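Complex shown without one protein chain; remaining protein chains in place.
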Amino acid sequence: MKNYLLKVNNSPVESLARFFKNLLEQKIVDALFVQQSVNGAAVQTLVKDPSAASDANPLAPISLQNAARLVADLTNSGLQEKVGVVLRSCEVRALVELVKLQQAKLDNIVIIGVDCLGTFVPADYRSLVSNSKLVPDQWTVKAANGETAIGGVDVRQSCQICDHVTAEHAQIHIGWVGMNAGRELLIQVEDELASEVEKISLANGGNQAQRDDLVKKLVDERAAAKEKLIDQYSEKLNSMDKLMDELTICLKCGNCRQACPICFCRECVFVSPTFQHDADKYLKWAGRKGRIEMPTDTVLFHLTRANHMGESCVNCGQCESACPSGIPVGILFQVMSKRVQDLFEYVPGRDIEEPLPLTTYKEDELEPRH
Amino acid sequence: MSVPEEKLDANFEPKIVGLMCNWCSYTGADLAGTSRVQYPPNVRIVRVMCTGSVDPMYLVRPLLEGADAVLVGG
Amino acid sequence: MKFAYYPGCSLESTGQEFDYSIRSVCSALDIELTELPDWVCCGSTSAHATSHKLALALPAQNLVIAEEMGLNPVVPCSACYNRLKTAEHAVKSNDQLKQQVEGLLGCQFSGKVTTKSALEAFVKDVGLDTISKRVEKKLSGLKVVCYYGCLTSRPVEAVAFEDPENPQSMDKLMKALGAEPLTWSYKTDCCGASLSITRSDVVYGMTGRILDAAVEAGAQAIVTTCPLCQTNLETRRKDHMNIPVFYFTELMGMAFNLPDVNKWLKKHIIDPSL
Amino acid sequence: MNIITKGQSDQLDFHFIKEVKERSCQPLDLCYHCQKCSAGCQVASYTDFRPNQIVRMIQFGLKGELLKSSAIWLCVNCETCGARCPNGISISAVTDTLREIAIEENVPAAVKNIPIFHHSFLNSVKSNGRVHEPVMLVRYKIKSGKLLEDIKMGMDLFAKGKMPLFPSRTKNKDLVKQIFDRAEKTDFKACGQNNSASSAVERG
Partner (left out) sequence: MNELNLTGAVMVVGGGISGMQSALDLAEAGYKVYLLEQKPAIGGTMAMLDKTFPTNDCAMCTMSPKLVDVGRHLNVEIITNAEVLGVEGTPGNFKARVLKKARYVDEEKCIACGQCADECPVKVPSEFDGGLGKRKAIYKMYAQATPNAYAIDKNKCLKFKNPKACGKCLKVCEAGAISHDMEDEELELHVGSVILSPGFEPIDPTPYGEYGWGVYPNVITSVQFERMLAASGPYQGHVVRPSDHVEPKKIAFIQCVGSRDVHRGKNYCSAVCCMYATKEAIIAKEHVDNLEATIFYMDVRAYGKDFEKYYDRARQQHGVRYNRSMISSVKELQQSNNLLIRYLNQDGQYQEEEFDMLVLSVGLKPSTSANDLAEAVGVELDNDGFCKCEEFNPGATTKPGVYAGGAFVAPKDIPETVGDASCAAAQAGKVLSDARGSLAQVKEYPSEKDIVNEEPRIGAFICNCGINIGSVVKVPEVVEYVKNIPGVVHSEEFLFTCSQDNVERIKERIKEHNLNRVVVASCTPRTHAPLFMSSIREAGLNPYLYEQANIREHASWVHQDNPKAATEKAKDLVRMSVEKVKLAKPVHTSSFEINRKALVIGGGLSGMTSSLNLAGQGFSVYLLEKEPELGGNALHIKRTIDGSDPQRLIEDLRKQINDNPLVEVLTEAEISDVSGYLGNYKTTIKTSNETKVLEHGVVIAASGAEEAKPTEYYYGENNNVVTQRELEERLASGSLDDVKNVVMIQCVGSRQEGRPYCSRICCTHAIKNALTIKNRNPEANVFVLYRDIRTYGMKEKYYREARENGVIFIRYELEDKPEVSFKDNKLEVKVNDPVLERQLVLDTDLLVLSTGIVPRKDTEKLSRMYKLPLTADGFYNEAHMKLRPVDFAADGLYLCGLAHSPKLINESLSQANAAAIRAVTLLSKDRLESLGIVATVNEKWCKGCGLCVNICPYDARVIDENKDVAVVREVLCQGCGACVAACPSSASQQNGFEKKQILTMIDSAIS
């Protein structure tokens, strides 16, 4: 990786938008997949025309969904042009998992990672922006020191305990955390791409020890917070009864599954004929227990999801944001997936060559028989 | 899902679902029969062709629905 | 029934009670024993250990005498039996050896006679039925271990007349007498008698194992067929060890209720009063 | 080809084994060194070499060391080794041969009173045709210098009348003497040839 500096004249957002425009103009990429500000929020866009990247704002602390699924759809059937995809860590990691699950391909993809210290619940973001409590440029400059909360509102719980700041596997990486973001942004470029990116006027970035220190400090703090929260929830979930209590208010709407970047099934098994029962079945069950809660199988739904994507869960927390009942699904999943991941020393998104442990599991893998 | 206290008395008759591999443990259960090994009548055996086909759902579902244990033999 | 009788040197000294008892028992069973006229020493361990030629020639001389008598020789002493039987095996199975031995003796073999140990003669020729019929006073309650020793068991090809690793004849004989032969593992172990005089330190170890094992097995007495073993086991032992060692013929005599039993018993170094 | 014994190097000699094989009639080459003989040997814990070590020494031609060993004299010829050896090798027969060679070559015995005993014994046989134990033992005691050993045992035996004062003798004393003399003069092929081709009977 080579370090460059992108000069900023007070507005890191604008400078960055210009940088993206340049990427397209210089044909470093043929198209760009990037978050742009729209109506006080921000949405993912696919840009072909360089001038249409003017609202690009990947730093805006909002993400309506984990973009990995969108990138996956983009790439899955023969992507012919080179597309730069601007992604946060959780999105890159989810993308890597989807590649392993053969739901995405990385051919013709240039991963452009951005630092992320978390995103607000979309509704919060929108109201903060509309009340002018949050101005993206100002928030960025301030948050670059590690302070994310504003106006008494902080980023999503999952983000607060996320121990990833920089994005993995990026060929180009945009760093703002620990930088004087009002003056300059760090652009890191992998060696093969360096000569092309140098076409855009960038200053030499040199050593970024100070930024590195801050990033490390933040990662450590968040890891500690995460551990604490997981412990707390592990306690809360140490029996099936407690889990069932926690999930009482689930209405099996499927939003969590819809928001999940890893849940890739075309149709969930829970809406398939396997779970379509005859009326007499329901009545029989009700007869057996006196009453049953409807919809049925809510706990089984979550456990099955945990089983299916536990090993690949990147803890983006989108499920939690999507839950209309306010169930802390994200942290529940962290608790469950951590067990599997720790068991196999597997870190989702770490390495594209690292096989999914449950598909290669051998009977004697974990320990000798005795 | 812990076993409720009231179930832990001497009269407690657990319901056990056994998922047994056709080639080994189901055969083993057959052998128990052939050998007239007597055991408590609490298990209901479901034959599968290989325990590799046991979906975790097969374990969770009965436990959620009232079984006290699931025995997987393979 | 007639046999040529080869007492050997031991039965004239340390093994006298064997000689006495065997003669009494035989007469009780109407077995005629004719002592080999002018028998010579078999050479024992000393010839065996130092001279291959003497080890064959000395016992062979006795075979020649038996052949002249036309009777199968019965040899009570295991050491003598071993030497005679080995010589017999050599001359019977190997013509070249036979010729050479004939050269040493200056006479010829006809190969007619078969050397028998006293035990073999009683068990196989006389038969357990005959013996048990003669029993007057069953040795009920007497627990014994039968000790066959090495000399009647090995070398297997030459001397063994029954399973060399788990011989049974003496056990069966004891049963016929009403005694209880116990299972033990030392039937054919060597007691080291040939070193008894020269290296008694070694021998104490060897007899010790056998005596300890007999006691461990719960035996009240050891029964043997070898005067070397009998003397060795009686004289080379720890002070407190008082288990008696009998010749099997002595027990036969007791079971037959023969009058001269006491004559033999008082010859024992270890008091055998049971 | 050398073997190092306590720093001293000796030439290996592959001829000695031929001599021992010829005289003992034992198929020494066949030894597996499985140690069955050694495990079963009751005297090997008192000797300098164990039975299969003796075989190995013969294989390597360590004749001098062997003839001086205590093992060849302490062997009680109980034949346990030969009975159990999977290759049918009787080490007992081998020690017989080694003792004979040692006597022939006047190698001093490691356990000197044993040959003295045998000598006394055979002398007794040679002169009487039979052994007269009391006299033989006294002679042995004098020669070996172990006069005071076993006095109690001797007295016990004497008291029980087991040590007759007068020797029993063969009438034809010359006969035994002649045998001794012929034995001294005659060459003897120790193994000869077995009449039947297969001497090792399979009993499995």
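Should a chain be cited, it is by its letter among A, B, C and D, assigned in written order, with residues numbered from 1 in that chain.
Assume a residue touches a chain if its C-beta (ideal position, glycine included) is under 8 Å from a C-beta of that chain, and two chains touch if they have at least 3 such contacts.
The shown structure was predicted, so the numbers you read here are calculated from the model rather than taken from an experiment.
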Can you list the shown chains that the hidden chain touches?
A, B, C, D
Taking the full complex into account, what residues of chain C touch the chain not shown?
163-166, 182-186, 213, 216-218
Considering the entire assembly, which residues of chain B contact the chain that has been omitted?
15, 17, 22-24, 26-27, 29-39, 41, 44-50, 52-58, 61-62, 65-67
Identify the residues of chain A touching the omitted chain, counting contacts across the whole complex.
76-77, 101-103, 264-269, 272-274, 280-281, 284-285, 288, 308-309, 355-356, 359-360, 368, 370
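Following the convention adopted for this analysis, only the chains that are shown with their structure count from here on.
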Length of the line joining the C-alpha centres of chain C and chain D, rounded to whole Å
22
With centres defined as the mean C-alpha position, give me the chain A-chain D separation in Å.
92
List, in ascending order, every residue of chain D touching at least 2 other chains.
none
Quick one: in the complex, what on chain B touches chain A?
1-2, 56-57, 60-61, 63-66
The residues of chain A that touch chain B in their complex are 239-241, 244, 285, 288-289, 299-300, 303-304, 307
Within the complex, chain C is touched by chain D residues 23, 42-43, 45-46, 74, 76-80, 82-83, 90, 92, 96-97, 99-100, 103, 111, 113-115, 117-119, 121-122, 124-125, 128-134, 137, 140, 144, 149-150, 153, 156-157, 160-164, 168, 170-172, 175-176, 178-180, 182-183, 186, 188-190, 192-196, 199, 201
